[in-house]
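I have a structure I would like to understand better, so I am pasting it below and will then ask my questions one at a time.
One protein chain omitted, others in place.
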Amino acid sequence: MNVAIIGASGYTGLELIKILINHPKFDITYIANSTGNENVQDLHPCLKNVLNVDVQKADAKEVSKVADLAFLALPHKTSMFFAKELLDLNVKVVDLSADYRLELEAYEKHYCPHEDKEHINGAVYGLPEYYKESIKNTNLVANPGCYPTASLLALLPFIDYIESGSQIFIDAKSGVSGAGKKLSEASHFANLNENIHAYNPFKHRHMPEIEEKVKLLKEKEFQINFVPHLIPVTRGMLVSVFATLKEDIDVQKVLEESYKNSKFIRIRENVVDIKSTAGTNFCDIFVAKNGKALFVNSSIDNLLRGASSQAVVNANLMCGFEEDEGIPKIAYVP
Amino acid sequence: MNVAIIGASGYTGLELIKILINHPKFDITYIANSTGNENVQDLHPCLKNVLNVDVQKADAKEVSKVADLAFLALPHKTSMFFAKELLDLNVKVVDLSADYRLELEAYEKHYCPHEDKEHINGAVYGLPEYYKESIKNTNLVANPGCYPTASLLALLPFIDYIESGSQIFIDAKSGVSGAGKKLSEASHFANLNENIHAYNPFKHRHMPEIEEKVKLLKEKEFQINFVPHLIPVTRGMLVSVFATLKEDIDVQKVLEESYKNSKFIRIRENVVDIKSTAGTNFCDIFVAKNGKALFVNSSIDNLLRGASSQAVVNANLMCGFEEDEGIPKIAYVP
Amino acid sequence: MNVAIIGASGYTGLELIKILINHPKFDITYIANSTGNENVQDLHPCLKNVLNVDVQKADAKEVSKVADLAFLALPHKTSMFFAKELLDLNVKVVDLSADYRLELEAYEKHYCPHEDKEHINGAVYGLPEYYKESIKNTNLVANPGCYPTASLLALLPFIDYIESGSQIFIDAKSGVSGAGKKLSEASHFANLNENIHAYNPFKHRHMPEIEEKVKLLKEKEFQINFVPHLIPVTRGMLVSVFATLKEDIDVQKVLEESYKNSKFIRIRENVVDIKSTAGTNFCDIFVAKNGKALFVNSSIDNLLRGASSQAVVNANLMCGFEEDEGIPKIAYVP
Partner (left out) sequence: MNVAIIGASGYTGLELIKILINHPKFDITYIANSTGNENVQDLHPCLKNVLNVDVQKADAKEVSKVADLAFLALPHKTSMFFAKELLDLNVKVVDLSADYRLELEAYEKHYCPHEDKEHINGAVYGLPEYYKESIKNTNLVANPGCYPTASLLALLPFIDYIESGSQIFIDAKSGVSGAGKKLSEASHFANLNENIHAYNPFKHRHMPEIEEKVKLLKEKEFQINFVPHLIPVTRGMLVSVFATLKEDIDVQKVLEESYKNSKFIRIRENVVDIKSTAGTNFCDIFVAKNGKALFVNSSIDNLLRGASSQAVVNANLMCGFEEDEGIPKIAYVP
């Protein structure tokens, strides 16, 4: 099946290219960014001797001529315009931006006015462990944010056991690639190296995304108090969920039951680290308790499970392929 | 005033040497480790052209002949034997081990049988912001652990406002120097680099230390749920305290009031990082809330405020000097 | 074709497993280390949900029953005993140790007495760009050291143009994975982080390996002055060759001519870095001159092109497959 990658300049675009080059069922027939007119090797010198194609200036009509499905690795607000046009041309869309992740009202509160009201409500949230059947039957998947992916996979199995009205705290740590290629003070080597700090505590836009999905999936309302941190690594994400249990439960068993059929969830008996998932689509999870205090710890590759490989899993499902077809499982260790 | 450093081989021993070399009131007259018989430059090549003295095999009687105060940078269980002997010889002691940090019963539960029951109850916990007057009047200071230092300085101002019976969570991140010079899988470069992971979640021995001090100082019992992490940096410690407030309070004001007279607490309006405190005795603190959810974030240098410079502050107070005499304030930035 | 991996515990063993899992022509039928009796996932937790097989206690006879070719990722001196036994049992061998890299006399001078004099002279040096035809026709390949691989690929094209009798200098930089999993002061995170230093200057055992191959391939004797450095990265190797040219030549053209048919050499117009080759079998090369002064700069992944992926390229050639069958080309960037 022929696929297009729109937004090839950034890290998630590059990861999509790298996965799809070796994918047994998908062929990349179109790669675009906002300017076009250069070889993909000029954008990404690591692709020399690997892929030799021209990058186009993104154009939905051209996509519809050569591809059945498009991955959109575009900025928020830009993506919705392309998605709308592609859907109207009968091209399936996996959107890696935030544009279809939230319900309309929440989106407009936390981002901006939405320009594709026709499709936003029909979009399926692309967290395969919880929305697999819907993903198989949709033309539009909203690929989850990296923090919500790791947070929800850790938190959802335990929602029914958490004390009603209690506070849920999430302390999350992300490698700097999550902030993209853009130069900034925070990603200047001399500032981040030998450093760690929180940012946007209690104010990050992934906080309402987590709250909304908990509510929709579990019909429970919790205040999710989310504090992300920037850590001095390039890729990897570790999420610590802290909550108060209603009663003493066998947390290990709850976790194992929840994911017994999940190919990409690995339950660990010892603490998880980010090296073991970097380079893969796996989410590793560990759980512990201290009386009523609950600690759930999850690890993903922020660019893969947190973006590009999860996008390809979603595309696999939308196209009737096996979930793990062509999906990276080999970690970068050491 | 003449001082001795017992336990000069490790990182905290080295930091003591580095601070005391330039201290205007203390003279180092004795440096020892468990073997003796070498120049301090062989132990620490960075001291070449800086300090040229022999390291002794530790002997309490010899210490008492040449020093009025001794810093013990020894392993737990070893330290109490030296401390006892030195105190009996009228040498003041600042003990950097855990041996006098807890009340007897708690110590024996979490560590081992105690061999100096005579002095353990009279030891003063060396957190100057909360025990200054007692420190001035004691001959034995138990220097706090690094995690308890950063955790207590963040948590204590808010204890009176936290909902009774609610869970307090601490997500702490430490540079690898906190684990000392000993080789281990966890500190192997290829394992820690580009990585982060929790260790001993809910089981670290600094957890009861924090709980006990909260109880003693504030007469309140809380379950402190403590999860430390190892991060890929050499020095620095960041602590995130999460708790549930009883009611809406002005958290910034509470913090400012608590530390208005503290020379080594810096209240930050934006998030704290570990670079700004590395190399110093400062503890930087930031606070935020989300309704009833509280987030207090503190940063220290784990080897300095978390060990050696705090030890020298305590020695300053015990000897009647100004608290900040000779204490490092210049961060390693960049 | 069925293959065995002997020596699965180390980094190169793990990399062999990771490559061969996805190799279209080779099937892993035997994995062994010195102890056996555990699942490969206990050795390498990153393989959970990826490979689920038992690790054997290494036994040559067992290998010969289930495999046609064996990769030996064993320590120097241990490897020759296994190689000898396997060759006598008609199993092809790719030896990743130093045991067959040098001629007998040089080996015994720089390592130890050799116990397989029968095979050492027939071994082929597995640098495919220079020994391809011999590799295709041998049963025993000595896989080159990481430093010699990067150094020879940079140096060999220019040997004929270097002033006779002049000194050749090589300043090489390696990530710490090259030193293996063994704990050491040098690989302690607190020692290597924020650091860089040379080791064994002019005395590293890869120096005679480079000199010998230059002499054998080019019939020219040069003193190669080799200084390796340890850098604070996990994987990657950068080699700088400095030499004096006989006369003004078009260095770019010489380089391009030398490697015009090489799939795994990428000639770069700007300086090379180690990120673009990490995760791949590529060797990137850049050349510059300043009058008669020559600078050739090469980059490889020390564990892949410097060990495991080059070993699989050699196995491909020995078995009549395409050189690049199943060989990693996708860099870890970012």
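Going in written order, the chains are labelled A, B and C, and every chain counts its residues from 1.
The definition used in the following text is that a residue touches a chain if its C-beta (ideal position, glycine included) is under 8 Å from a C-beta of that chain, and two chains touch if they have at least 3 such contacts.
Please read these numbers as outputs of a predicted model, since none were measured by experiment.
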Across C:Thr234, C:Asn281 or C:Asn314, the one contacting the chain not displayed is C:Thr234
Missing-chain contact among C:Lys77, C:Lys263 or C:Lys289 belongs to C:Lys289
Given C:Leu87, C:Val272 or C:Ile285, the residue that touches the chain left out of view is C:Val272
Touching the unshown chain, subunit A contributes residues 11, 176-177, 181, 183-185, 187-190, 192-194, 232-234
Hidden partner sits against subunit B at residues 11, 14, 18, 21-22, 44-46, 48-50, 177, 181, 193-194, 234-235, 263-264, 266, 268, 275-276, 279, 282, 303, 329-334
Residues on subunit C facing the left-out chain by the touch rule are 166-167, 169, 171, 173, 175, 190-191, 194-199, 201-202, 223, 225, 227, 229, 231-236, 238, 240, 242, 244, 271-275, 278, 286, 288-293, 295, 297, 332, 334
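By definition in this document, only the chains that are shown with their structure count from here on.
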Closest to the centroid of all CA atoms, by its own CA mean, is chain A
Whole-Å distance, C-alpha centre of subunit B to that of subunit C, is 47
For the pair subunit A and subunit C, the C-alpha centroid-to-centroid distance in angstrom is 37
In subunit C, the residues touching two or more other chains are 11, 177, 181, 193-194, 234
